[in-house]
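The structure appears below as structure tokens.
Note that one protein chain is taken out, while the other chains of the complex remain in position.
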Amino acid sequence: MTALPDLPYRLIAPELVVLAAAVVVLLVDLWLDPGARGSLVAISLAGLAGATMVGLGAPDGTGFAEMYVRDGLTRVGQTVALAAAAMGVLVAPEYLRRFRLERGEYYFLLLVSTVGAMLMAASRDLLMLFLALETLSVPLYVLAAFARASSRSQEAGIKYFLLGAFASGFFLYGVALLYGVTGTTRLPGLAAVLAEHASSLTAAAGVGLLVIGLGFKAALVPFHTWAPDVYEGAPFPAAAFMSVVAKIGAFVALVRVFPVTLGALAGQWAVILGVLAAITMIVGNLAALAQTSYKRLLAYSSVAHAGYLLVGVTTATPQAVAAVLTYLAVYAMMGTGAFAVAIALERNGREADRVDDYAGLYARAPLLAVVAGWFMLSLAGLPPTGGFIAKAGVFMAAVDAGPAGVTLAIIGVLTSVISVYYYLRVAYVMFAAPAAGDAVAGDTAGGTGLRVHVSPLVNAALVITALAVLQMGVLPARVLAFVQQVAGLLK
Amino acid sequence: MPTAALLLLWPLAGWLVNGLVGRFLPRWLPGVVASAATGASLVTALTLLVAHQRAAPVEGARAAVVPLFSWFGAGGLAVDASLLVDALSLTMALVVSGVGFLIHVYSIGYMAHDPHPSRYFAYLNLFVFAMLLLVGAGNLLVLFVGWELVGVCSYLLIGFWFERPVAAAAGRKAFIVNRIGDAAFLLGLFLLFTALGTLDITAIRAGAAQLPAGIATTAALLLFAGATGKSAQLPLHVWLPDAMEGPTPVSALIHAATMVTAGVFMIARLNELFVAAPAALGVVATVGALTAFYAATIALRQHDLKRVLAYSTISQLGYMFVAMGALASAVGIFHLVTHAFFKALLFLAAGSVMHAMHDVIDMRRLGGLARPLRWTAAGFGIGALALAGVPPFAGFFSKDLILEEAFVLGTTTGNYLPYGLGLLTAFVTAVYITRAAALTFFGRPADPDAHPHEASPTMLGPMALLAVLSAGGGLLGARVAGEPLLRFLHTVLPVHEAAGASHPPAALLIVLSVLAAVSGIAVGALAHRGRRDLGLGRLGTFLEQRWYVDAVYDAVIVRPCHAMGRWLAGPVDLGVIDGVVNAVGRSLAVAGGRVRQLQTGYARQYALALLIGTVVLLGLWMLR
Amino acid sequence: MVPSSAFLVLSAVLFTTGALGVLIRRNALIVFMSVELMLNSVNLAFVTFARQHLSIEGQVAVFFVLVVAAVEVVVGLALIVDIFKTRETTNIDDVDFLRG
Amino acid sequence: MEWVIFVPAATLAVAGGVALVAARQPVHSAIALLVVLVALAVMYLVLAAQFIAALQVIIYAGAIVVLFLFVIMLLQAGTPEGPVNKLPRQRVAALVFGALYLAILLSAALAAAGAFAPPPERFGTAQRVGEALFTTYLLPFELAGVILLVGVVAAVVLGRRTGAGEGER
Partner (left out) sequence: MDGRLLSVLIFLPAAGAVLIGLLIPRSRESGIRWAGLLTSLATLAVAVKVFRAFDATSGSFQLAERVVWVPTLGVGYTVAVDGISLLLVGLTAVLFPIALLGSWASIAERVKAFTLAMLGLETAVLGTFLSLDLILFYVFWEAVLIPMAFLIGLWGGPNRRYAAIKFFLYTMAASVLMLIAIFAVHAAGAGQLGERTFDLVRLAEMRLPAGAQAWLFAAFALAFAVKVPVWPLHTWLPDAHTEAPTAGSVILAALLLKLGTYGFMRFGPMLFPDALVAASPLIAGLAIVGILYGGIVSWAQSDLKRLIAFSSVSHLGFVMLGIAALNTQGFQGSLIQMINHGVSTGALFLIVGVLYDRTHSREIADYGGVATLMPRFAALFTIVLLSSAALPGTNGFVGEFLILLGAFKQSPWWAALGVGGVILSATYLLWAYQQVMHGPAVAKHQDRLVDVTGTEMLVFAPLVALIFAIGLHPAPLLDRSAAAVEATLQRLARPTATVVPPAQTMRR
């Protein structure tokens, strides 16, 4: 009978805190009179905040038989994920109330999914990674379908689920193959053995399948097809949350697997990832051009951003990795912010999803319009927003890395120009005077049926994200320094 | 403040006064102000002359440079606005301010009923200022400033009655044609600067001799091209006849007496440069001669009295260029002066005719005016005789000298064309001016119930003075009088004894030119007795259509350019250049639509996409 | 003694069959069963490699796959039931409101 | 002598797989799935994974397939797919790329194939696997628990009756 191993629970304290919060939410929800659901939000936020504290305090180190590692990457990834989750919580309640979706499970699922993302950042074992991935995904499937009565929401759920399961099949087979070659699923061991079997077909296929599994979550073309439909169908706050948290998880994992673990074998995968990045940037932006639904537009934009992020992963220098993490942080903020704007709006009692629904927003709520415009600028990567710093960082790293990087960077900036068109179109609609054509059927006599739902929480989310984007755009030094130093640890 | 500066300041002040507050003054005042300003300049010019004479004996060449201020500089270039006071500039200044003053006075009467006197006189003063700046400039660039400014003034004054589209168009034409010349002038200027490193006229004159022949010739020709624009020589003469749309005094001052002579003056001013460029001189003389003849013939068949005078001006300017080309700058200037007198006189007379006939100027509708307008007629007569070159009137002396010099040119260079054409032109000149006089003043009035009345003293006075000058001005250059003007000018424009110049049989030449003049008058008088006008058949229409030059320009230059503009603006700019830009945008949008169609909404198909992606990706990966 | 290649071939075949099922069948239930088939083929691969490397990891992996598969089935079936309630169909092709 | 077991089992598995995919009725597919599962359980035994084989039978055959059958009954989804195929070219494309994919997979998997050494004592028993799960794989094991919890909650969320007009957008 072997003794129980040491269990460094301090290492996984942040995850435990969030998990605890989730369970508490579940329990409280059971015997809570449906008036005081605010406490659930409070608990969730408290959990997330606590986890952040603990996480920043927790020591570096590995544990659980090398499966779990807490290093700079973990720390940054988890912090970003937690922040994104907090925003996700903030934007939810008012919307859920408006559409009678108030249920404690929402927060439970959200929190658990966050735990999944956090563990993806920390996994150093492929099986562990697989389970983290599922912990991230399964709640998202449910969140997508959270508005059960709405057939669109159901459709989002089933599509996301079906394709997700399909993709994880591929991922798993990849794990199996790598296990077959190396006899282990630990990333460090894997790297060591693969260094010998550099030319092994199995290894190549295995790694490739991993890319597909993670690429699916990250919505890389051609594994992105679920994203637009799911975002559109899912309830707004759910879409907001999944659009960022899934990306964070997936990309931190990609960084962990490729630059960090397989950095030595970059020659093998850099080209492939580069091609993927290029296709993703191009397709994502082009498709977004033609969208009339705000959610779909953001969906494709998130695809495009995945492309930019992947440029960083491909470049794989410490500088690039730092840039990717920065980008994730900025994206988390501006992405949620962009969704939050729409969540605060309602057109004739519908959720305001058509871009035209925002006509005359400036006349109705100038400040909101300005904030919205601000997020659009940031998403488009124009100075002086965080979006610019993020993109600049990635492309700069790419250019530093040499000709291939330059090519990617050029594709990147040119496609960003395309993106400017559809982002500014939204801003333009908001600021332009509501012309006759903009009026939506059933508009009240007051001109437009645009209603703004002032909710302190959503406003808080808007303010925080907007300021974060500003901070990253104007005074990014400290954040970048931190991330840079973190990236310095990887080598 | 140097006295020379006052020369410019008076009209400048007059311009500012009339331009800024003129509208609020009583309508008679602007004219007085303007005339006073010009008069003051005249006085200043005279005092300068006196000072200049006192400074030293006539023979010794003297040029006083009066620095005003440093305009601008960059790198090696330094442009200092300065005035150059010497015999040449003084002569010109006197002519400009003198004739200018008379015409100002005349205008007071002539424009008495015009609604915008202040604007008119403001322009007039501005012109005088610009012209004085031109003639007084000590720096080639400053000269160019005046050169352009007079162009603007002429644009403004030709188009003074801009309600009439014809006038507006004429003004524009004048400015643009001048601009073409000016462009060439600028290039010449650049060449001089790059070659000599300065634009100071004195320095250029000093350095010209050392210039390589090629550069000197090129520069001279470029500058001459500028002169053809300003002085209405072939091929840039087309604007001057149209300029007659302006008020008649303007035609007298600008388009006869002063501005158009700027080209001649400029060549005199840069005499040494042209001396250094014999080839260019040949061109100058030839172009001058051709222009003289060409314009004279056209004058034969014009019906508009002022147009007759306009072509006559072009023709006479041709004479001056012949003189310049013959290296007889002083003579050229002499003719410039006399021409200023009699041509101004003729125009003023024509003006008084218009005034009397309520702006009718078509000679076919005039006639028999000698009786009602006897003073005017007398003035016109004197001017005509002077123009025809009948001794002892002013024109005789100057033109005769020019012909002599042209003959000398022939003997030295073998190029007798200038002399031949010159002589022939003398005859034609006599004919057309006689015709004009006959049709206008003699015979039976075309319109019996018109009751013309003689002009006011303010108009007759200047005419009288000019008549005197036209009659006696010849003395300035007459050998009998000891050629005071010529000797005066020789201090700046020395006589160039060309190699192998055999002295011409002066007496014979005089006889010839007098013969040409007299016979011309006779022919003219006989041909147009009783105001019948001979049509000369085909030739007549050919001349009447000004040798079709304007038509050709219109067809070959103006229309094609405009058409090209439309073509470039439409098919090229919007069609191709902008088309490409828009095409890019559109193709992107289309691509976006395509990509969007791939998103069919069928989960199975998404799964297929995923599988295909996987196959391709793994394929690439493993095949590598 | 059966070589590991035999088992691997079998697993590959099964995986592909399952994938084809997902791509070709329109009945949501059959599609899910095809997914299960894919997962099972993965398990076979794991067990085979575990035997080959004589390391227990592969078998442990199978355990986790089983758990996840169970959860997925629960979620998936719940979704299908929901959709059936609103659309009266189990045909995955009828779920195509969202597109573009 | 393992071939004697392997060949029929493999045949069964493949046949079951094909049947699963090809069956007109979900019920038949479910049965086919069951066949495959059992066949694989046998394989596991051959591969010295007794415990896994047991789990296979208990969890899969015992729980999952049953769950499928329940739902099939519940929805009376016994009806075959309608004749209309909205994606005519899907099948061809699927077969082509499926074949390519199979090729890739085989080449990849076979490259990793290696000889079987005789397994050590009690390899693949519940004890061995259990030890691994509760020592080395403790964290994933706990995580698996979390996932199961999520499954439960998901069932609750998606399964309970919907309130009036809930989520109508």
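A, B, C and D label the chains in the order they appear, each numbered from 1.
One rule holds in what follows: a residue touches a chain if its C-beta (ideal position, glycine included) is under 8 Å from a C-beta of that chain, and two chains touch if they have at least 3 such contacts.
None of the values given here were measured: they were computed from a predicted structure.
A.B. asks: In the intact complex, which of the depicted chains does the undisplayed chain touch?
C.D. replies: So, taking every chain into account, the missing one touches A, B.
A.B. asks: Based on the whole complex, identify which of B:183, B:378, B:423 or B:450 touches the chain you can't see.
C.D. replies: Checking the options B:183, B:378, B:423 or B:450, the one contacting the hidden chain is B:183.
A.B. asks: So one chain is hidden, and I want to know which residue out of B:8, B:45, B:145 or B:388 touches that hidden chain in the complete assembly.
C.D. replies: B:145
A.B. asks: If the hidden chain were put back, which residues of subunit A would touch it?
C.D. replies: These residues touch the chain not displayed: 322, 362, 366, 377, 382-384, 388-389, 392-393, 395-396, 399-400, 406, 409-410, 413-414, 416-417, 420-421, 424, 428, 431-433, 476-477, 480-481, 484.
A.B. asks: For review purposes, identify every residue of subunit B that touches the missing chain, sorted by number.
C.D. replies: Residues of subunit B in touch with the missing chain: 70-77, 141, 144-145, 148-149, 152, 155, 159, 162-165, 168-169, 172, 175-176, 179-180, 182-184, 186-187, 190-191, 193-194, 561-562, 564-566, 568-570, 573, 577-578, 581, 585.
Criterion: only the chains that are shown with their structure count from here on.
A.B. asks: Report the inter-centroid distance (CA atoms only) between subunit B and subunit C in whole Å.
C.D. replies: 97
A.B. asks: Using the touch definition from the top, which residues of subunit D touch two or more other chains?
C.D. replies: 86-87, 90, 94, 98, 101, 104-105, 107-109, 112-113, 136-137, 140, 144, 147, 150-151, 154, 158
A.B. asks: Mark out which residues of subunit C touch at least two other chains, giving numbers and ranges.
C.D. replies: 8, 15, 18-19, 22-24, 26, 31-32, 45, 48-49, 52, 57, 60, 64, 68, 71, 75, 79-80, 82, 92-93, 95-100
A.B. asks: Residue numbers of subunit D touching subunit B in their complex, please.
C.D. replies: Residues of subunit D touching subunit B: 86-87, 90, 93-94, 97-98, 100-101, 104, 107-108.
A.B. asks: Show me the residue ranges of subunit D that touch subunit C in the complex, using the header's touch definition.
C.D. replies: Within the complex, subunit D touches subunit C at residues 2-3, 6, 10, 13-14, 17-18, 20-21, 23, 26, 29-30, 33, 36-37, 40, 43-44, 46-49, 51-52, 55-56, 59-60, 63-64, 67-68, 71-72, 74-75, 77, 80-82, 85-87, 90-91, 94-95, 98, 101-102, 105-106, 109-110, 112-117, 119-120, 123-124, 128-129, 132-133, 136-137, 140, 144, 147-148, 150-152, 154-155, 158-159.
A.B. asks: Going by the contact rule at the top, pick out the subunit B residues touching subunit D in the complex.
C.D. replies: 602, 604-605, 608, 611-612, 614-615, 618-619, 622
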